[in-house]
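One chain of protein is taken out of this complex; the other chains stay put.
== subunit A ==
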């Protein structure tokens, strides 16, 4: 794959949800308190510099089901008991294009195999996050300026979020290294198979030649 043309810019972000269990005495139907959010990787960066608005489409039983957030933090907080798929539309400043669409599966209950025993489980929220990047292809002048502006620490980042300590750390370097190792295994296997193919074809040729000779 070719590198993106220099005219394209990218911005890494995370879409995710964080759910706290409210304990046994919680109101019926509201066992969890959760947030769904779009955050940037940099905890001090203000996402509203280039994100104009995020529209969250929640489950129709929640009123109102469509939440429009016009400024950072781009987040919706709710209470409930059910997991469902949340659809998001992201609008950017100085862009006439359709909004970017993505979805996130709300997660309230921990995976069966990762349940920690005792009280720790109760205090530990269930965090489900996904790393992705916005890729801007030839953005408008205004948007380009917004994207390339030097990051000044802003309190509109998520550094001071109460859930900040639970957020995942995405180590791109590590993933790349792991994948590099996989790649080496694959190429080795590929070369091995290719060698075996040549060998098999050679054997077949000699066998065929022998057969022709004998007939």
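Methods note: a contact is a pair of C-beta atoms (placed from the backbone, for glycine too) under 8 Å apart; a residue touches a chain by one contact, two chains touch by 3 or more; residues count from 1.
Going forward, contacts and distances are computed from a predicted model.
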Using the UniProt record as the reference, specify the protein name of the hidden chain from among "Myb-like domain-containing protein", "Exosome non-catalytic core subunit rrp40", "Ribosome biogenesis regulatory protein" or "CD58 molecule". "Myb-like domain-containing protein"
From A:12, A:60 or A:82, residue that would touch the chain that is not displayed: A:12
Using the touch definition from the top, which of A:26, A:49 or A:102 touches the missing chain? A:102
What residues on subunit A make contact with the chain left out of this view? 1, 3-4, 10, 12, 92, 95-98, 100, 102, 130-139, 170, 172, 175-176, 178-180, 182-187, 189-191, 193-198, 200-201, 203-204, 207-208, 210-211, 214
